[in-house]
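Of the protein chains in this complex, one is absent; all others appear in place.
Chains here go by letter, A, B and C, matching the order in which they are written, and residues are numbered from 1 within each.
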């Protein structure tokens, strides 16, 4: 036990009512802890209250956690307490396009992206060298009409065996089954190559070109059974003109895709994203 | 006839084939004119060629125009020749929200927006004082279910009587009839308060809030009979968070709306926007 | 005493140490109040802690305030408690360019900008009609080399007589004396027409044009005796190209200026801006 204790991130959500912040700050203070920074948000639409706290606890995790168990009961709260900076055990799934994978692996190595890439899984072998260059295991699980169930089972086995906390679909061109989406709800992040809800479905850049839009975008969202309808974590756009062909849009869109996906993964891994029904609260 | 002649803007579109630029530059040069700047674009999708030229003609308009008549026949070209800086005779149509109107009138007076506001037309009287402050006639044409045809006739009479070249729908909350849209095709600019094609139809900010998007936007487009589907001139977005209510989005969206609409009107008035099927070429 | 009490905004800063959030939330809770939302920030560079709380107090202001007096002593804290939504008593100062004034008055009337414009003060009479249109008193205080001291005294008398809390320099082209800057420290917001610290001093757009930059910007900052060096509240930029003349930059920059200034005034008026030495903490 030292003067400066271990650092933790606490996130919680519960029905809004007086006394939540006080109860949380009391349980931290009475255990000798200190709040480094925190953010709160009460949503008048859903009646839910959200909170994220970065705290220092000289007496470690146990007393805080014990206090949270009581708090959770009293306030009907969902909460999570994690060591600050701990890397989430992550699988990155890919097909053939490597811009997002390259970007995530670069950031993971050099820019404090707090994920531990346990494996890169591709339905094609093309990106194995990229994984290899960054020293990550690459697993090829081909997906066909016939073996889809089997392929997902293989993935799920890996998730369980390796205690995977996060799956990032980094331009993975397969649709996951409803069952898998539900099993891993809130743990799969996808990058969609359009500014949702515009241009859902296939070939969004071709759709964007046909419509003559002046900005194209990308959307990172949690995956749900309802395709392209999951809670949005982050979006961004870039300007285009009449001169760009669909092929140009694809190339220019890649920059937005990788930036938006990396941002969403970073926020998720730092426990900044809380689920608020079909929407997200992002304490960034 | 002076050393520096009058300045003109020439815009044209025609089927793409060799020799267009040469023919245009030849007709300008052989009449003693000079190209100040120009832009071209050949669209491989539609096979059309687009060109915008700013030129000086010491011998004035007539010889250039005569040359263009021949050119138009030879190249099956649509073309337009206008004096540079001439203000387009314009009607601004409004309902109750004044942010776009205020902005357009301010820019028209102080910032070289090349439009001559012949009248402000409202289906409500609310914004008469704004028009009055900027010294513009305000005409109230209320629209009900019963008098819609009559109201549009009144508008059309005004358009014809006053040689109106441009109608700007500055948050005008009425849908124009198909007949009027066709009659004035390419001459009506609307601002839609969403990043089209997202959130077509009514209450786009409420839709945006429900979907939990992280950027909201606005779209300026030419009005066609197909609602919210006209050729897009300009779009922009602004960042929002989970904290904003629908009401906040409405307020923050107004900034984007007025900026996007003013930009579109400026480009249109400077003859920078050419129609390319359902899309636009914008030589900005 | 009602179920839902009056709403307040509490801001505070003090040396960082354990227990601050707990003390604040305790004093609110023990007085029957509730935290609607709050934000904190501890600056490791300066060792200061900053906090902004939106709270509901069924027993009103007095008990909270009493608690804060004690808190302030115990934690060496500077604090401020204001009624939520109360409009700050404000003077807008102008010269000849009206884009910022027009924008602020428009937003004040229609978009919940929480300022009460007690007077518009110009060193030229040009913008009197704009003030008049929005129903605000206009006071012309011309400034020459000879009467500068006298002119500032007149301003200061007005500030005192009218309990002015905020002065907005909306493209006011005079430099305030050091004495005035100190007297009103933290209460004067200026818009500088460049992306500071680039292009300090006079004619920033001409400087920007000469340097050939690809973005121009604007900076809203608190005014200090050290010209163009005050704490920055907000900045933004817009893209320019080789085609724009200095005059074009001036026109395009106006959009950024008014947007940045309005944003800064809004955040200040909502008590979102706290001073952190020469920098600001902005809880937006």
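Basically, a contact is a pair of C-beta atoms (placed from the backbone, for glycine too) under 8 Å apart; a residue touches a chain by one contact, two chains touch by 3 or more.
In this text, all values refer to a predicted model and were calculated from it rather than measured experimentally.
S.K.: Please identify which of the visible chains the hidden chain touches across the whole complex.
M.R.: Per the touch rule above, the missing chain touches A, B, C.
S.K.: For the full complex, which residue in C:25, C:57, C:235 or C:269 touches the chain that was left out?
M.R.: Going through C:25, C:57, C:235 or C:269 one by one, C:235 is the residue touching the chain not shown.
S.K.: For the chain left off this view, which of A:69, A:140 or A:251 is in contact with it?
M.R.: From the options A:69, A:140 or A:251, the contact with the absent chain belongs to A:251.
S.K.: Suppose we count only contacts with the excluded chain; which residues of chain C make the list?
M.R.: 41, 43-45, 195-199, 210-215, 217, 231-237, 241-243, 245, 276, 278-282
S.K.: For the chain that got dropped from the picture, name the residues of chain A it touches.
M.R.: 37, 98-99, 102, 106, 110-112, 129, 133, 243, 251, 254-255, 259
S.K.: Would you write out the residues of chain B that touch the absent chain, in ascending order?
M.R.: 17-22, 25-26, 28-29, 32-42
By our rule, only the chains that are shown with their structure count from here on.
S.K.: So what's the Cα centroid distance for chain B and chain C, whole Å?
M.R.: Roughly 37 Å separates the two chain centres.
S.K.: So the centre of each chain is just the mean of its C-alpha atoms; given that, what is the distance between chain A and chain B in Å?
M.R.: 42
S.K.: If you look at chain A, which of its residues touch at least two other chains?
M.R.: 41
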